[in-house]
Structures are given as structure tokens and as C-alpha cells.
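All protein chains but one are shown in place.
Coming up: chain A.
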Amino acid sequence: MNNKSNKVAQGVDFTMIWLYAIMVSIGILCIFMVEYRTGTNWVQSFLSGKTNYSKQLIFSGICAIVAIFILLTDSKLFTAFANLLYAFGIVLMLATFVLGKNINGSKSWIPLGGGFNLQPAEVCKIFTALALAKFISRQEVDFSKLRSQIIASIIAAAPAMLSILQHEMGLALVYSSFLVAMYREGLPGQILVIGSSFAVLVIATLVVEPNLLAIILTVIAAVLIFLLRKQFRRNKGLLTIIIGTWLLCVGIQRFVVPYIFNNVFECYQSTRIYSMVGKEYDCSLNKKSARKNPNEKAAHKPDDYNVRQSKIAIGSGGLLGRGFLKGTQTRGKYVPEQHTDFIFTSLGEAFGFTGCLVFLLLYLFMLFRIIKIAERQRSTFSRVYAYSVASIIFFHIAVNVSMTIGLFPIVGIPLPLISYGGSSLLTFTVLIFILLRLDADRQMVLR
């Protein structure tokens, strides 16, 4: 990057900048692989600004300028404006309900004119990270207290709730990544354990026959009671806890999960989740779809074309891949949305397992680097913010890659710095460079 000025360059983590540059370059190459057709003059089309890869190149140029601009600012600015920006973000998100434009079925975009649209939920990630950092870093806040934890959760959950109201499940899920940052600051680990146990239970409900699962849960409870029978005298509450947990589990499995799938989720969402575990979801059970179009026939075909094609593309890569620009699935446009959400498939097909592994290790290195940066901060604000950035990026990577390889239902989450899209690239650039600005001033204690 153009960090010629010594003052600006001082203390900036260049490893991170290199990683950033490499990732953006890989992204442009991947988009190039998707778009490229034999016989086209690629130099010309790179410069023409008409193809997606040349557009992405232009976006990255804009991002570089924004990055430099951020590095030139004072880091105190971010602490000062954190709450204001957060409030602004929330207002923007509320504004979408009035001004919102319908793009691909979700009413979460605000038209800016000139063909540009803004997705407030996307930008709000940055604001939320700043606001969360600001709140936790306040001197009077003791994060070990439940009250602070709840307030922090509300800060993170508010934009998520608004996203859900805008039918943007994917974006809403991203806000759960703030749990990682909060965990680092003292959120009890049990919450995460209970949360993941709940997830296991939900998945088991989908996969296993309801009655069989109830029997399994009962057996587990019975075995526990049998093993711990001697401790019941000393600890009367233990039996109650086990029986209570058992009741809760069976209740969730029997009533809560079906209720959520039938009444809370949209039909397509339930279908996607079911298709991921290889099952078909009967849309006639879904209350929302029944309400929407009672006369129309329910779609019975599992909605797994994308996942199937994506798995085929990645699976056909083998150990070493088909080679740069030689992927047949990429060339044949078999994977829908391949330049945005399914960009990982082009990499998987062209460079195979080896390429994917190197790519994922690069990402992991980047995440570890951010954690390292986080841990060397003197101020809580910077540390919380850094953890927020790490977990947001991590969450995007994990969900995006998992969905392309069939480990997660399809939610529209881009791969950070790789997927085509100006607003996504810009968001991550801003996230990362604010962190680098804060890191450059790590000797200061920011509140």
C-alpha cells in the first residue's frame, strides 16, 4: 500500500496489510476464473470495467484509498464516534423499512442513486463492533457482571433482530459472532457450551426419528441417574437438574424445534436446513407459506441444486485441481452465484485440495494474526474491537465455506475479501484498517 509518509506508516502492522493484499488479489483472480471465456482478450477486459473482475479491481482501488484515509485519521475518532455511529446504523436499519428496496427478495437495501445501493445491516457490523468495544471498555463496566453481559448482548442483538425482520437470516447470524469477543472479555464459558449442546440437539432432532431420539434422551438420563445415584443424598438438587434437563431436551425436540421450523422460519429456510441433512421438508406444514399462498401447491423438490453443484465442483478438483482456468464446472457455469457466495468452488475446482488447504491456512494465519494484535493492545476498546473483527471474519469464512461443502444450510454470506461485491469488500477493508489504525496507536489507552 502507499504508506510513504513515515508518520502514517509508524506502528502499522505490515504483515496484516500483506495478508489483506494477497487475499484481495486471490479474490480478483477467482472472479476472473469464473468470468473468463476462452478467446477473450483478458487484458482489455480487465481495463474495460465491464466485467466483474475489472469492477472488483476498481472496488479494490477505492478500498485502498479508503484504507489510506482511515490510516490517516486519529484513532481517538473511533472511540469518540462509536456510539453515535451505532445509533446512526440503527436508524439506517429502521429507515430501510420505509425506504427499502427489494433486491433478491430481501427488503434490506437503501437506494443511494446512481445504481448504488447500501445495505445498512452490512455497514452496521462495523458500528456494532465499535459500540460493543466502547461499552465494554467503559471504566464503570465490570463485564463479569450479568447486567453488563446482558447490555452487551442487546447491543449485538439489536441489529440482528432488525435483520431478521428484513428477512436477512445470514446477516443476522453474523451478529452472533460477537459472542466470541464477549467470551474473551469474561462471558461465562457455560453459555457457549449450552449453546452448542442446543445446536447438537436441534441437528439430532432433524436427523433422528423423534421417538427414537426421545428414547435415546431418556436412556442417557437414566444412565446418568444410575451412575450418580450415590451423590443424590449429598446433593438433592442434582436429581432435579437431571430430570429438568431431560424434560427440557425432550420438550425442545418434541415441540420447540418443529414449532420453529413450521412457524418461525420461512418455507425455503426450513427446506434448506432439511436438505442439508439430506431430508425433505414438507412445506404444507409451514404456517407462513400456508398463509401466503393457500391455493398454490407446495414445492416438494428439495432445494439442493446449489449445494449439489457446489459439492460437485469442489469434489471434482481432487488433490491438485484441474488447473487455473481449466475447471469444467466453472467454465460451464454450473454453480449459481459462483462469483459471490460460491466463489470458494472455483478455487476448489481449479486448485484442488492442496489449494484449498493453503487458502484456509492463509485465512487461519490472518485470524491468528488479528488475535495476536488484539492481545498486544493496552486498551480494552482496541482489544474488544480486534476480537470482534476476528470473529466476524471467522464467522463469515466458516459459514461460507461450510455452506459450499454442504456442512451448513445456504445463507447469503460472502467470503471476506474474496467474493465479488463492492460493499462487502469495503466493509471488511474498513473493519481491518480501523483495527490497524488502533493497533498503530496501541501505546495509547483509549476509552
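A few notes on this one:
Simple rule for what comes next: a residue touches a chain if its C-beta (ideal position, glycine included) is under 8 Å from a C-beta of that chain, and two chains touch if they have at least 3 such contacts; residues count from 1.
The rule we apply is simple: contacts and distances are computed from a predicted model.
Here one chain is missing from view; checked against "ABC transporter ATP-binding protein", "Inner-membrane translocator", "Peptidoglycan glycosyltransferase" or "Response regulatory domain-containing protein", UniProt names that protein "Peptidoglycan glycosyltransferase". Of the listed positions A:135, A:387 or A:420, the one in contact with the omitted chain in the full complex is A:387. One chain of the complex is left out; on chain A, the residues touching it are 38, 180, 183-186, 189, 309, 311-319, 328-329, 331-334, 348-349, 352-353, 356-357, 360-361, 363-364, 367-368, 371, 374-375, 377-378, 380, 383, 387, 390-391, 394, 398, 401-402, 405-407.
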